[in-house]
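As you look at this complex, bear in mind that one protein chain is not there, while each of the others sits in place.
Right, subunit A next:
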Amino acid sequence: MASNFSIKHQPGFTAIAATCFVVLYLPIIVLVAYAFNAANSTSEWGGFSMRWFQSAWQNVQVIDATLRSFQIGAVAAVLSTIFATMAALATTRTAPYPGLTFKYAAINQPLMVPEIVTGVALLIFFSRIKIFTGYSGLGYLIAAHTAFCIPFAYLPIRARLENMDLTLERAAADLYATPWKTFRRITLPLLWPGILAGLMLAFVISLDDVVITEFVKSGGQDTLPTYMLGQIRRGITPEINAISTAFLLLSVAIVTLFFFVSRKRD
């Protein structure tokens, strides 16, 4: 057999993989490039300019929607991470007990249902509550976002917990630490990277949501993605490219951070 026979080679696979990576990034690169277009439309190149970033920055609706997205994302991410951490502590490092399987299924349930179905269900449910209570604030969106962020926040936290054994906690208990003190001084510091990863995931998931928000929001409660969807349906200007570029930059920054936090081994 020839010495350069590679057992890992499969004909054509590298070419397909290369095509995939190019195809995945090319549209995004074009989108970003046209954000810097001086022309009025996205069909011609009119030279380099930052005017669309300026125009987006001065667009009250864009700023308004962005702030609302951040507000919902921050509250939903914090709440879902706290709840997910508690749930992860309750479902790991234990012998199987009655209801454990049910909890796994219940926590992951939002991942199993198509978003459109959840959106419709919440539209019906919340519209009843709105009539009943007269409240129509951001609470509905925050509740919906918290619910679908929980399974995402839960994933890295649970993974982290499963790699932590109970030795240190037992040692702390032997030294007369109270359960709360053990949690504060031992469990929490060790779990922190998982919690941070869960928090970032939940925030990105909340920021990205279109479908459920579109169905749950009341009038004047556009988030950045639903605002953009409305604009794209109406016809596109390079301003959408500029907003997308800023949005992309933020997502990439968070994902990069997440990647390093969750990959860090100690």
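Throughout what follows, contacts are C-beta pairs under 8 Å (C-beta built on N, C-alpha and C of every residue); 3 or more make two chains touch, one makes a residue touch a chain; residues count from 1.
The rule is simple: contacts and distances are computed from a predicted model.
This figure omits one chain of the complex; the name its UniProt record holds, of "SDR family NAD(P)-dependent oxidoreductase", "ABC transporter permease", "Anti-sigma factor antagonist" or "Methylamine utilization protein", is "ABC transporter permease". The chain not shown here is touched by just one of A:M50, A:V113, A:A171 or A:L188, and that residue is A:V113. Residue in contact with the omitted chain (choice from A:V62, A:A77 or A:L122): A:L122.
Seen across the whole complex, the unshown chain contacts subunit A at 5, 7-14, 16-17, 19-21, 23-28, 30-31, 34, 42-43, 79-80, 82-84, 86-87, 89-91, 94, 97-99, 103, 106-107, 109-110, 112-125, 127-128, 143-144, 146-148, 150, 154, 204, 207-208, 210-211, 214-215, 225, 228-229, 232-233, 236, 240-241, 244, 247-248, 251-252, 254-256, 258-259, 263.
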